[in-house]
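The next block holds one structure in the form of structure tokens; read it before the comments.
Note that one protein chain of the assembly has been removed; the remaining protein chains are unaltered in position.
And then subunit A:
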Amino acid sequence: MAVSWLARLAACAPVPVFPALGMRGEEALYRLALSPEIKLVDSPRHASLLLVAGGVPPSMQQALRRVHDQFPAPFTTLWYRSTPLVELPRAAVTTVDSLDALPGALVESHGSLLRNTVGHSPRLLPDAPPHPWQGLGDDGHGGEGMMGGVPYGRPMAMPPTEDLRDGLALDVLTFRLGPFFPLWPPGLEAEVILQGDIIQQFSVQSSPFPRALAPVFHEAREQSVAIAALERARARHHLQALFHALHLAGLEGLARDALRLADRCPSGDIALLAKWFKTFERRMKRRGFFALHLPERGALRQEQAERLGGFAARAAGIDRDARTEDDGYRRLAFATITQQAGDTRARWRQRLAEIAQAFDLAARAQRDDMRTAQTDAVETPRGAWRDSRPGGTSPLLEDLLPGLEWGEALASLASLELAALSPWPREERAETQMGGAA
């Protein structure tokens, strides 16, 4: 009786959801972040629902099983446009294909879980260390003396090596994160070696999943499109990226505001959008967002910036933008914006400036119904799309992140777009839906 009373009370709490994003799963994340009945969490230990959004390649299913088994009981799973793992019993699986139905389905699953009307998800992997205990050495840790060795298949915290920051050497800690770590791009898996909270080595094991863009960028490669639509989609993309950075900074209210603005981008009144964005930008500055990003942290070298292209290159002072080659944009007197520093802070300044510029261009293009004049090169938020789509550039992290403090490293990662451009656009349906919501 007491338990059922407790369960009824708990069922009314916001649903704690851990999102494991597969390919093209981001839209689900952005929708749920704005659903007050859902609480997105960054650790599986803090959730009772595993949401797998988007396709998971077979090579990453074992990693998904490991995430699944980290959930404390009771928990269940929900699969949004994804194929459930075959070994999961049907009672512990809910599948949803509609973005609109997703928040409701999560609430329903949570309620049913607490009322015991759906099955709890079972453990999929044996509850045993991934590698056998080695039991060697004087202290039974697999190495010699007090240090070294690989008990349970992982290196021990090793004796100090040279410190990258201030000479104070701490134990070296090696671990692997991803591909479902929610604080960096979905699909990215890396082996990280930390000394204290400083990254000493960052080895990319798998690249982020290709990122799908709004259909208008793909259309622009085939035919003339309205510049206003293109610029609205650009602003939306950058605002959604900003959500991750603001969440990392602990500014949850502003993170949601960024998504609300992004939702209104496809069809909202452009003058109002520009005005709201100005207020939003002011609040971001006032609340110390830029103070979080110290100068020179995450700075790209010239050749790295050139390889990345797009806003990241412009933030490093490279005056290159495919829009300057388009007559439509020329008629709007488009001028490239650049920063000089090329660091994390400069990239965010660049992105914010490009959002403001996108609203300005959209407003003027809309008034005169201006359209793009060329299809050979399109400036996407990921960089110029000419003969080939911009590819993945995650290996540059191995050079960029060592020496950074953990929080700075994640902030740098959030400021970059490293995933390759997906050959398929994001679904049009989601776009019109967002427009309707606005």
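The definition used in the following text is that a contact is a pair of C-beta atoms (placed from the backbone, for glycine too) under 8 Å apart; a residue touches a chain by one contact, two chains touch by 3 or more; residues count from 1.
Everything below uses one rule, namely that contacts and distances are computed from a predicted model.
Peer 1: Name the chain not shown, per its UniProt record: "Cation acetate symporter", "ABC transporter substrate-binding protein", "NitT/TauT family transport system permease protein" or "NADH-quinone oxidoreductase subunit H"?
Peer 2: Checked against "Cation acetate symporter", "ABC transporter substrate-binding protein", "NitT/TauT family transport system permease protein" or "NADH-quinone oxidoreductase subunit H": the hidden chain maps to "NADH-quinone oxidoreductase subunit H".
Peer 1: Among A:V17, A:L32, A:L114 or A:L396, exactly one should touch the missing chain; which is it?
Peer 2: Checking the options A:V17, A:L32, A:L114 or A:L396, the one contacting the hidden chain is A:L114.
Peer 1: For a quick check of understanding: of A:E27, A:E219 or A:D257, which residue touches the chain that isn't displayed?
Peer 2: Of all options in A:E27, A:E219 or A:D257, contact with the hidden chain holds for A:D257.
Peer 1: If the hidden chain were put back, which of A:V67, A:L124, A:A274 or A:L294 would touch it?
Peer 2: The one listed residue touching the chain not shown is A:L294.
Peer 1: Check each of A:P57, A:P72 or A:P122 against the chain that is not shown and name the one that touches it.
Peer 2: Selected residue, touching the omitted chain: A:P72.
Peer 1: Since one chain isn't shown, list which residues of subunit A touch it in the complete complex.
Peer 2: Answer for subunit A: residues 3, 6-7, 9-10, 12-14, 16, 36, 41-43, 45-46, 48, 70, 72-74, 114, 129, 152, 170, 173, 175, 181-183, 194, 196-197, 247-253, 256-257, 260, 287-289, 291-292, 294, 405-408, 410-411 touch the chain left out.
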